[in-house]
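The other protein chains are all here in position, but one chain of the complex has been omitted.
And then chain A:
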Amino acid sequence: MSSNSGNNTSDKMSTDEFSPQPPVTEQQKELAQQAMAEFEKGSFGQCAKTMSQLAGARPTDVKVVLNRSVALFYQSQMKQVDEFRHNIHTVFNMARISPDLSEKSNLDDSDYAVVYYNKAVVLYHEKQYRTALAILERLFKYIEPIDEALAQKVMLLLTELYLIVHQPYDALHMVSNVEKFLSGKNQSSQDKDKNDSNSASSIEALRAKLTLYKVRCSLMSKVIKNKKDYKSLQGNSQPVNYAKANYEYLKGNLRKAAKILGNPPNVHLSHSTGECLAVMYANNQALINMCLQKPNIAICQVRDALQYNEKVSKDTVPNDKVRPPLQLSYVSRHYQLLHNLGVLQLHARRPSPAFDCFYECVQVYHRNPRLWLRLAECCIMHFRENNDIDREHTHRLDVVQSTVGSGIHRKLILGQGLDRDRNTNASGGVVPALNLSFASFCLRNAYALLPKDPLDAKPVPQDAMAESGPPPTYPMLLSAEPGNPLQASEVANLRCSILTASAYVCLCTNDFLKALHYAVDLLRQPNLTGAQRYLGHMYKGEALVALDRIADAVTELNPENIKDVSTTLPEVPSDPEKEQEPLAQNRESIVKWLPNTVQVARALMQYNLAVTYANRTEFDKALFALTESSDKVGPNLPVQMYYLKLYLDLKQGNKKEAVNFINKHFNYGSRN
């Protein structure tokens, strides 16, 4: 670019400090105004012509080049996205500015704010949210010099993007920025033109949208901070209704939520937003049904939603040649729906289809620790359907496998207990399959994705604390795409669940030392559910026996210490001062966990104590504990108890007693 400006007084002046453009003539100014008027009227063809004329006169004026490409883009009904993207990059090159605002950006770049905004808009519609966000976040640093209307657009798009990437606090911050901006504008405009009712009504509309944003932010951060905002949600538009329904859903008013969602919409693409309401409707209704304890209906509804999604995706892009307009490029909800479907299937006790859903999802949302845990849970449920499975009749049929020979040579072949398929997993766990070694791989991933355990954090030295400045003004959230982010308490709960599952899987794969470590880590966590504490002691005891620390195991397995085996945390009384209303969520899992009474839980623990004694050859103690536990464990004894009884009899030389026991309990007719 040669500098042909005659105003240069110094030879040393570099070109980037000065716009090298020739001054704008009056005629060019008129052309520019005419083009803008045409653009605002919507006559894009005319506008494009005008802009071509202007561009002929000012070929190196970056802004002219940009507006010309904008006009052409609108003229193509926003279909020529590739051309437009190309033109934007030409502009970046001409202006010698960084395309992503990354390197040595300075205030001057705000001159080109429109270019960056347009690039972000394209990225937004093309689903590249984080890239768009990165550009706009940098642009936002220089928001002051930017023209007001554009600044507002930038902030609104930022809000939308923050919500999409689940950063509710940032979104809320941005909303308050817009509000500040609006109030500033109101004051200044009061002196200028009070009669501009048009702008007043548009400001009102904008305020309604901001209210909706605020409600969505608080729903996402799981605290309705300001009920007033919710109450002031205006209108009957679908975005408002869906937010209202979500609020009622989270509060537990499920029927009300279903009612607000209204009647099922038709399956078609909305021509303003490029979305398909039917997909969202079916999905949200499924969520409500899930909470109404109807997982099977819910599964059908999500499947419907997946179908609609498929159909709309196909309709918008029937083949490679036809391109939909930019703003109508349909954003597939496939993975979100699949994620929901997986959760529903798992809770409907169908681990195998759930596994398939989660496995597909985890390729996309591989940073979500909860998703990895769910995968492991599928494997665990596949391996052990529930905890009453030991009581099933089929297992009792295996206690006496067969008889061999006859006469003096007759032998009884006993079963080997339930744990006979030890060492069956040789895949190393990285092969995705419904087995425990893959579960162990998933759990390692899940744990690695959690932030550092606060229990392990070194106390921050005083001076470092002073240096790091004030603590962040809002709570840290852990991303859990595609779901809402996790608060610290949820992260803590997740950590407990991961540790419990890890200890279990390690025991099953004979990794006893690791199992012990996980159990110890679990038991030191401050907020455990009754069930987790119970399991922690039980797993730790078993691991200790395997590691030959039987004396420690005996204290660990004391049944008297069990006070509670509920799977939920006790309700924490919310802080009344903050007036934050915790949302009544679906805290109870619809999959009931067993044992669900303290008595049965104690009996099972006592059985394990009996096993521990038997390992130390204290057979009398073992028999006593076994007898006591079998009295209390309820009807249909777990089959392990029969095995242990036989074992103890045989070990003590009571072969006759053992044979009698077999005759009595297994309908086996010994012929002696």
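The definition used in the following text is that contacts are C-beta pairs under 8 Å (C-beta built on N, C-alpha and C of every residue); 3 or more make two chains touch, one makes a residue touch a chain; residues count from 1.
Criterion: contacts and distances are computed from a predicted model.
A.B. asks: Which of the following names does UniProt give to the chain that is not shown: "DNAI2 protein", "CCR4-NOT transcription complex subunit 11", "Trafficking protein particle complex subunit 2-like" or "Ribosome production factor 1"?
C.D. replies: "CCR4-NOT transcription complex subunit 11"
A.B. asks: From the list A:97, A:299 or A:508, pick the residue that touches the absent chain.
C.D. replies: Result: among the candidates, A:508 touches the missing chain.
A.B. asks: Of the residues listed, A:324, A:432 or A:638, which one is in contact with the missing chain?
C.D. replies: Considering all chains, including the one not shown, the answer is A:638.
A.B. asks: Using the document's definition of touch, tell me which of A:200, A:413 or A:513 contacts the absent chain.
C.D. replies: Residue touching the absent chain, from the options given: A:413.
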